[in-house]
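One protein chain is absent from this view; the other protein chains keep their places.
For subunit A:
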Amino acid sequence: MAGGLPKRILRETEKLLSEPVPGIDARPDENNARYFHVIVNGPKDTPFESGKFKMELFLPEDYPMTPPKLRFITKIYHPNIDQLGRICLDTLKDKWTPALTIRTVLLTVQGLLSAPNPDDPLANDVAAAWKANETKAIATARQWTRIYAQV
């Protein structure tokens, strides 16, 4: 890793900029090439639709041996995302392998917005609410999207 950024990160960044994931804008910080500003559009036909969710993504020193660190900055009502915006995704934990990329991670996050999984919760109270009354939870999620997820 002579002289700064590994080639893998350079190539991934290039590709993210030239062929972005549809519905996701991810660009590196001007001063730190390992820190990405991410905006995820809420997927259609979900309570997050028309929301723009800000996230931060950081590639640790030993990336890709360890997964990127990822967090929602925008408040979001979701059973797998806690109050601090941390995400419960196995790809970001034990299922991580160095063959996965920033792109795959972002796609998984998009998938999580489309299909919340209250059975594997990070935000316990949200998950409980989601299981007890899905219609009401979806309404709350929609409300939060309207209030917080507007850029």
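As a working rule, contacts are C-beta pairs under 8 Å (C-beta built on N, C-alpha and C of every residue); 3 or more make two chains touch, one makes a residue touch a chain; residues count from 1.
The definition used in the following text is that contacts and distances are computed from a predicted model.
The protein name that UniProt records for the chain not on display, among "Ras-related protein Rab-2", "NADPH:adrenodoxin oxidoreductase, mitochondrial", "tRNA (guanine-N(7)-)-methyltransferase" or "RBR-type E3 ubiquitin transferase", is "RBR-type E3 ubiquitin transferase". Among A:66, A:124 or A:150, only A:66 touches the chain that is left out of the view. Residue A:100 is the one among A:21, A:39, A:100 or A:128 that touches the chain missing from this view. Touch with the hidden chain on the side of subunit A covers residues 6-8, 11, 62, 64-66, 97-100, 104.
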